[in-house]
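Note that one protein chain is taken out, while the other chains of the complex remain in position.
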Amino acid sequence: MDVLLDNTDIFVRGFRNTLLLFVFSAAASLVLGTVLAMLRVSPVPVFRAAGTAYVTIVRNTPLTLVFFFFVFAFPLLKIISQDDYTPFIGAVIALSLYTAAFVCEVIRSGINTVSPGQMEAARAVGLTFGQTLGSVVLPQAARSVVPPMISTMIALLKNTTVAAGFSVVEAGAIRDYLSERGESVLVGLLWVAFIFVILVIPLTLLQRALEKRWSVAR
Amino acid sequence: MSVNTALFDFPGPKARIRHRIYAAVGVIAIAALLGFVIWRFADSGQFDARRWEWIQYEYVQVALVDALVNTLRAFAAGAVLALAFGAILAAGRLSDHAILRVPAAAIVEFFRAVPLVILIFVFHYGFSLGSPFYSVVLGLMLYNGAVFAEIFRAGVLSLPRGQSEAAYAIGMRKTQVMNLILLPQALRAMLPVIVSQMVVLLKDTALGFLITYKELLDYARYLGGIAEFGRPLIPLTIVVAALYIAMCLLLTWLANYLGRRERRSEKHVEHDDRLEKQVEAV
């Protein structure tokens, strides 16, 4: 308990950054993932190919390598001025691009679960593509999208810890500071693990509850 | 065209022209993006011959293969142990006795909730396990074992009730029903999910980089800092990424191949694929 109480500043700072990383990357990856999913179901073959290529490449690349690229290679593109490019921004970009591929797959398979008959019926009554998607497909797809999406977000929350190796002070980096202060690293790490359990379990329970409810309704 | 026929009408002449315009714009946009990236890298000299020279040296090639072998070693050990651990946990979770079921469930939930990085840190920095290899493998085993346990359990639960009922009806005991009837079918049904979790496991070996396990990415970091070769970080990132993607695709291909063979097989049993989605991990 002492390790936690004597070093609250580090724990608070670490987990605050972890949550910030999570919130920014979650927002960005949801947007990007949705765009990618739209590309992947689009009637234009080029868009589909581009979406598929992105998902295939990113899903088969380790997150650590994505980080590696965004800390060292990305600045060479000079999209963001060198002065503004902090490791935190690099971490957000890496996490967002990585998670977007998984978000895309969740949304796409969600759309796939809606039976083609629904769409055909919607078209038959004269709805436009936008109306079909907005009023018929997406509301139904949401039921099979939300539970796995929560899993993806849990994974994102856990993945933020990789940033510790790339100069971002978050939960994974608490160890460095504890060892600098000569505190017990083991106890500190177990506290970090415990806090993650506390953060993740409610999300898991929510996911299960939604899944149970909606799988009956379907 | 599986989705598209449902989402869209077959395009008429106007729509076809519109799609062609979109396609042209799309190609230009993607080409422009790729061109920009390549131009920037070329501009900063990343494609100069000097930055690719390293690949010609025999020692570098051998060292790269060594690093690759280390990655695969961690993967192989982690995969075998995780499967075994997962099987034990799944047996616990499916047990009729709460005394086994509850702890098994708690273990599964715990290891699924703790980030793998933290697990590996606990073993390496907390318990001082010696060579980083052990910490990496142990972390991979515990985390993926927990995921495999869920996969196995979902596989067993997804089988039609009639299977176990029929087995009980002809007088089999619990273990017999599990070992002879349920497990073989569940494993078969879950093979694609198991292999895709293997891909996750393979990718996660790269976390060994954080505790200086001498794997592929660690070698890329070392060689990427060598001034004689002009710090070839981007060429190395490209090569290492290609290696990882190739290995993962090979595994995915194996999964698809096994899946296809399974569907052709006469022993195929329809199972509830919603359960499969539940346990899909990132």
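Note that the chains are named A and B in the order they appear, and that numbering of residues resets to 1 at the start of each chain.
The rule is simple: a contact is a pair of C-beta atoms (placed from the backbone, for glycine too) under 8 Å apart; a residue touches a chain by one contact, two chains touch by 3 or more.
Quick note on the criterion: contacts and distances are computed from a predicted model.
J.: Look at the options "Gas vesicle protein", "Nitrogen regulatory protein P-II", "Oxidoreductase" or "ABC transporter substrate-binding protein" and return the one that UniProt uses as the protein name of the missing chain.
T.: "ABC transporter substrate-binding protein"
J.: Which displayed chains does the hidden chain touch?
T.: Hidden chain, whole complex, touched shown chains: A, B.
J.: Using the touch definition from the top, which of B:Phe10, B:Trp39 or B:Tyr222 touches the missing chain?
T.: Among B:Phe10, B:Trp39 or B:Tyr222, only B:Tyr222 touches the chain that is not shown.
J.: Return the single residue from B:Val27, B:Ala76, B:Leu157 or B:Leu243 that touches the missing chain.
T.: Reading the full complex, the residue touching the unseen chain is B:Leu243.
J.: Using the document's definition of touch, tell me which of A:Val12, A:Ala53, A:Ile79 or A:Leu206 contacts the absent chain.
T.: Of these options, the touching residue for the absent chain is A:Ala53.
J.: By the contact definition given up top, give the residues of chain B that touch the hidden chain.
T.: Here the touching residues of chain B are 44, 53-65, 124-125, 128-132, 211-212, 221-229, 231, 233, 239, 242-243, 245-247, 249-250, 253.
J.: Can you list, in ascending order, the chain A residues touching the missing chain?
T.: Residues 53, 56, 72, 75-76, 82-83, 85-87, 165-167, 176, 179-180, 182 of chain A touch the chain absent from view.
Rule of thumb we're sticking to: only the chains that are shown with their structure count from here on.
J.: Using mean CA coordinates as chain centres, what's the gap between chain A and chain B in Å?
T.: Chain centres of chain A and chain B, defined by C-alpha means, are spaced 16 Å apart.
J.: Okay, in this complex, where on chain A does chain B touch?
T.: 41-47, 50, 56-57, 59-65, 68-69, 72-73, 76-78, 99, 102, 108-109, 111-112, 116, 119-120, 123, 129, 132-133, 137, 144, 147-148, 151-152, 154-156, 158-162, 164-165, 171-172, 175, 179, 185-186, 189-190, 192-193, 196-197, 199-201, 204, 211, 215
J.: Show me the residue ranges of chain B that touch chain A in the complex, using the header's touch definition.
T.: 2-9, 11, 15, 19, 22-23, 26-27, 30, 36-37, 40-41, 44, 46, 109-110, 112-119, 121-122, 125-127, 199, 203-207, 209-210, 217, 220-221, 224, 233-234, 237, 240-241, 244-245, 248-249, 252, 274, 277-278, 280-282
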